[in-house]
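Every protein chain of the complex appears in place save one, which is left out.
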Amino acid sequence: MASASIPARITMPAEARRGEIIEIRVLARHAMDRAIDAPGLTPVPRKIIHTLRVTYDGAEILHMDLSPGIAANPYVAFTTVATTTGELVFEWLEDGGAVYERRQMLTVT
Amino acid sequence: MTLPAPRIGLTRRTALAAGAAALLPAATVADAQPAHRETMAAVERSVLAGRTPLASGVTLDMPTLSENGNSVDLMIRIDSPMSGEDHVTAIHVLADKNPFPRVATFRIGPRAGRAEVGTRIRLAETQTIVVLAETSRGTVHRGAREVIVILGACVDGG
Partner (left out) sequence: MRHLVVLAATLMLGATASAGEVRAPASFLSPDLRALQDDPSRHPGWLWVDGGEALWREAPRSGRPSCEGCHGPIDGMRGVAARYPAVASDGALLNLEARIERCRTDNQQAPAFGYESEALLSLTAAIALRSRGLPVAVETEGAAAQHLAAGKRFYETRQGQLNLSCGQCHDENVGRRLRGDVISSGVGTGFPAYRLEWNTLGSLHRRLRACSLGVRATQLPYGAYDYVALELYLAARARGLPVESPGIRR
């Protein structure tokens, strides 16, 4: 099982005008372990973040499937239209069933 | 020097088996790895589902020469009005020489405002990156770029 938490860093404005397109950048600390199963090597099970899901005021705005082909400490950038003051919920889903969550408020003026 | 970015510290919910299942959206290919290696051609075929891709509308921003195959920056932009009736629904990133060609899929919608996403990928060797973007109108846009990898992602030389 993973440690009790993983560090993550979300960069986005705290405030935006209605209708403005904002950019969101997300970094998470994760080794993104690829499975190793080759002769002569100690087998290592795959352990990656396989999904990043982001909702904004309850509605999904990004659903990303990640593979072992994503670099360690996965970085993701995407955009969203500021519609209403509300919470963005970021969920990282890890192999094995663990879910890591972070929340971020966006105030829309 | 202190940055305005928010504090860290994710709280982890160790989802119980049932809870975890409920959390997983139907579209997610949960934890299971494909037992056999899916070929690039097979992946493209399955995304296209009989459609012929348009060779336009995809901007794929990445270095021609990667610094290190462990981490290659990738920025993708699809020309799209991103309106309710005409928007990008999915952006697939494929790498033909990676052990698993299906590198990432971004599912977005009109609320994105722009069809613009970025990430960092691992590349085992010099190869072509293919982007397929599906739209709400049923069309698929295709773009491709070759990346030269100097040092593969699997070298551990110190």
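Residue numbering begins at 1 within each chain, and the chains themselves are lettered A and B in the order written.
The working rule: contacts are C-beta pairs under 8 Å (C-beta built on N, C-alpha and C of every residue); 3 or more make two chains touch, one makes a residue touch a chain.
The structure displayed is predicted, hence computed values, not measured ones.
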Of the residues A:Ala14, A:Ala31 or A:Val44, which one touches the chain left out of the display? A:Ala31
List the chain B residues touching the unshown chain? 1-3, 5, 7-9, 63, 67-68, 70-71, 73, 150-151, 155-158
Touch rule applied to chain A and the missing chain gives residues 7-9, 11, 25, 27-29, 31, 71-73, 75
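Methods note: only the chains that are shown with their structure count from here on.
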Need the CA-centroid distance for the pair chain A / chain B, whole Å please. 13
Applying the document's contact rule, which stretches of chain A touch chain B when the two form their complex? 1-2, 4-11, 14, 21, 28, 34-35, 46, 50-51, 53, 56, 59-72, 74-81, 83, 91-93, 95-102, 104
Using the touch definition from the top, list the residues of chain B that touch chain A in their complex. 4-6, 8-15, 17, 20, 23-25, 27-31, 33, 70-72, 75, 95, 98-100, 102-109, 111-114, 116-122
